[in-house]
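Chains shown are a subset, placed as in the full complex.
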Amino acid sequence: MKFPKSILCIFILFVSVQLFARQHHTISTEKEPLEVSVNLRINKIYNINSVQETYQIDGYFMYTWKNEEAISYLKDSTANSIVFENDKARELINSDLWIPAFELINVQGSREVPNIRIEIYSDGIIEYEERFFATCSTNMDFKKFPFDSQVYQVAIEAFSYGSKKIVFTNPKLFLEKDHEDYLGEDWEFVNSDAHVVTKTYKYMDDSINSEKNSYSRVIFEIKAQRLSGYYEWQVLFPLLIIILASFSIFWIKEFGSQIGVGFTLMLTVVAFNFYSASILPKLPYNTFIEYVIIVGYIFIFLGIVAVIINHRINGEEDKGDKIPLLKYFRYLFPIVYALIMIVLYMSLIV
Amino acid sequence: MKFPKSILCIFILFVSVQLFARQHHTISTEKEPLEVSVNLRINKIYNINSVQETYQIDGYFMYTWKNEEAISYLKDSTANSIVFENDKARELINSDLWIPAFELINVQGSREVPNIRIEIYSDGIIEYEERFFATCSTNMDFKKFPFDSQVYQVAIEAFSYGSKKIVFTNPKLFLEKDHEDYLGEDWEFVNSDAHVVTKTYKYMDDSINSEKNSYSRVIFEIKAQRLSGYYEWQVLFPLLIIILASFSIFWIKEFGSQIGVGFTLMLTVVAFNFYSASILPKLPYNTFIEYVIIVGYIFIFLGIVAVIINHRINGEEDKGDKIPLLKYFRYLFPIVYALIMIVLYMSLIV
Amino acid sequence: MKFPKSILCIFILFVSVQLFARQHHTISTEKEPLEVSVNLRINKIYNINSVQETYQIDGYFMYTWKNEEAISYLKDSTANSIVFENDKARELINSDLWIPAFELINVQGSREVPNIRIEIYSDGIIEYEERFFATCSTNMDFKKFPFDSQVYQVAIEAFSYGSKKIVFTNPKLFLEKDHEDYLGEDWEFVNSDAHVVTKTYKYMDDSINSEKNSYSRVIFEIKAQRLSGYYEWQVLFPLLIIILASFSIFWIKEFGSQIGVGFTLMLTVVAFNFYSASILPKLPYNTFIEYVIIVGYIFIFLGIVAVIINHRINGEEDKGDKIPLLKYFRYLFPIVYALIMIVLYMSLIV
């Protein structure tokens, strides 16, 4: 399988040239970093998962910057701009026009990008827009759960270019105002924010002050308040009824019934305990709802202890009570419980 | 690795030309927007998920428009039309014939598209058809659950071209009528609709009235009624039996049994409570089924309170009742419960 | 960036020609539709999901047809046939030899196709074979569950070509006979079938009788009987024991125990109720197993009512029964229950 050397050369050339041709334009502005303005329009925040502290975002990113070289792409066209969609856009990114890659920082896995649009305007403005679906995560504070607010965040950086090469400017966050439930029915929008920070790593270069370690980052934030209706009616209300019912043991005279009721209610609180375990992550601290459950445990336990003590002191047939312990407990337990609940609620406001 | 400059030029040229060649035809009609008619045939709506308010759609989109330039593609052919399937269709989209991208608005993640067909007719009509599988979402109203109806929606827009460039006309929705259970066995079709609206964003351009912010949107809607048989027999019927059984405590004379029954039934209602929590999202409002459960809680709680009060007043051995409280409760409780249930059912009709 | 027009032309040409070259052979037989014979070999039906009414199929499709043009592909070869695997096959499909796309109708999402083989024989026969994994769905009838049979179906159509262009002939279905458990251990094969029908849509063309609306469809069907051992021993047997045990309340003299047992058993039936809810979809009708559970609810409820009535009539200490109600119930309840069960079982046979 022999063949003239010259043809071989041409092909080796071909491969090499392609690479050269594509790369040597990458950055034209050596002195000043490129200014990229970012718009984020959020269509929906969905699948908010309190257990994994994640949420999925359906939105649109629009990056805009200026590159004089791009003008040549519409030289022949009479239109004001030229649009590259999807595969055509991907081909453009892979050509010799420099279009940098941006990455989501607080994402889990790759984002899905069903559609891309790159539009080049006659003044050299390049608009890169994508619709994306991403699973993001933030650290959530559940101490006041289910009366908590959370901050949903999206953070972006350029993947390969530090703040010496690319800086973000003028970030804007849009929310579909007419599309009322963009946050799901159980969250209420509080406020939103978008700002640019500079993030310093010590990973890229050994000297921490090196310019290589410095990146421009945009942070979009949406603060929302949980609508607690579900937890109030499905968890707190039944729990309250059960704790209230547990105080009935001091109005029962028969010792057997007192004990039976006490232990049945303890089993019920265990059920609520396991339920609350299934809706929250395995937190090292206790949430409001867990304090309510723990207080429930303790009161039912103390109730059982109280009736046993009363039983030991006053005998099985409590007709002629020597010490009217039960009568004291009838008022003591609800009052102390009410006080603790008030303190717990107060702690929510602080 | 030297090589003549001229060859280098040819290859740079090659890359550039390809892009030019492909792009400069994009829109031939500058004055009038392109009219695209849309057909949606739904094969099946499946995995209707009440907890996440999503449903999956297996269907076919058919977009039809006219482009005189396309006629050149069948110049040599004697046939009336030419078909491009799958990879060939994708190649055609990536060529210099302008085929715009459409996007689903209320989708979650990318849609799956196993098959694409582009057919070009000898009169310049272009037919783009795809089979798709998409997970869509709508805001569902569960206030009357499980006697609710829901509207399943599919909304489409052109991704890159506003209403100045593309407008939708003549949307049609087809449902597989012979394929009876296209909605699953637990939903009954009520009616369907397809209409075109103009959606205005303020994201693309800072001035809200800019033409860039205006997009043509097609909305397909299918209204369906939930078949509530499952919930009637598996949730409401057992609950009713349990509440009925709870009224038996007023027919029991022994105080211990009264109390024991009351608390056992409360535990049972807790089980129904957790079950209803697993089939619905964490709504800030209460559904019909949850009202039934909450009323159940309250009646069982009040029943316990009632027997304790009776016990306190009439003593442990209620042979000679001083006040026949239990006898009053025997009729009072069922009547009040029936009244409340009637009011709840009435609220469904309104 | 100037360059000679002639070279530009060549490249524009190149792109256009490729498309021409590939398309103008698509259908060589204008008068007669192409006859495609289909073989389906099923390796395994797995993950049979009664809740979503889906099942996954691991199988092989083999489509065979004749195309004289294909003979040119082995002109130089001395072999009897030439094989194109995977990427090579995909390239062949994308070349100018016409290989149509087939679609699964009752599928959910795209099928996975790990391997493709296209073999061209010297007599112009083309064999297209693929291994596939697909999630299919059918409407299942659970009225007799867990003593039901189901029909697992696979339906195929050509995606782009109506029955005027492609008709299926001679469909054959193969099952791995030596691979005993191809249906899972809990299903027993009854029979199988494969037939061709013509399906008419009204979607492709407005006039319903248009040839465009008519497609050839192959339907493969496997009927299987559920092996009910699991449900008999894990659900029906415990339920039966519990209902039997519930009749013990008529042998107990003490009213408190009667009531306690009655309500404990009701709670147990609730547990079975929730279990049966987790293995079946939310059906608007009741299955056999649910009838058994509902009858269980009713009998336990009636048992409670019966002992209360007996208690009211005969007093707390039933030493000298005025009316021997309990003695009647002891025989009445089991006999009526047995009769109802017999009727339910009879309804399975019809």
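Letters A, B and C name the chains as they come in the text, with residue numbers starting at 1 for each one.
Here is the rule we use: contacts are C-beta pairs under 8 Å (C-beta built on N, C-alpha and C of every residue); 3 or more make two chains touch, one makes a residue touch a chain.
Note that the structure is a prediction, hence the values are computed from the model and not measured.
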Identical protein chains across the whole complex (3 displayed): 5
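One rule holds for everything that comes next: only the chains that are shown with their structure count from here on.
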Pairwise touch network: line, ring, star, complete, or other: line
Shared interface numbering between subunit C and subunit B [over half = same, under half = different]: different
Equivalent-chain rotation between subunit C and subunit A, CA atoms, steps of 5 degrees: 145
Interchain centroid distance [CA atoms averaged], subunit B/subunit C, Å: 23
Approximate Å spacing (C-alpha centroids) for the pair subunit A, subunit C: 38
Residue list for subunit C, restricted to those that touch at least two other chains: 1
Complex contacts: residues of subunit B adjacent to subunit C: 9-10, 12-14, 16-18, 21-22, 39, 41, 43-44, 46-47, 56, 58, 60, 62, 73, 76-77, 79, 82-88, 91-92, 95-96, 112, 114-115, 117, 119, 129, 131, 133, 174, 180-181, 184-186, 227-231, 233-234, 237-238, 241-242, 244-245, 248, 251-254, 256-257, 260-261, 264-265, 267-268, 271-272, 275
Touching residues on subunit C, where the partner in the complex is subunit B: 1, 3, 7-8, 11-12, 15, 19-20, 22-24, 26-27, 30, 52, 90, 93-94, 100-101, 103, 105, 107-111, 137, 139, 159-161, 201-204, 255-256, 259-260, 263-264, 266-267, 270-271, 273-274, 276-277, 281-286, 290, 294, 297-298, 301, 304-305, 308, 311-312, 316
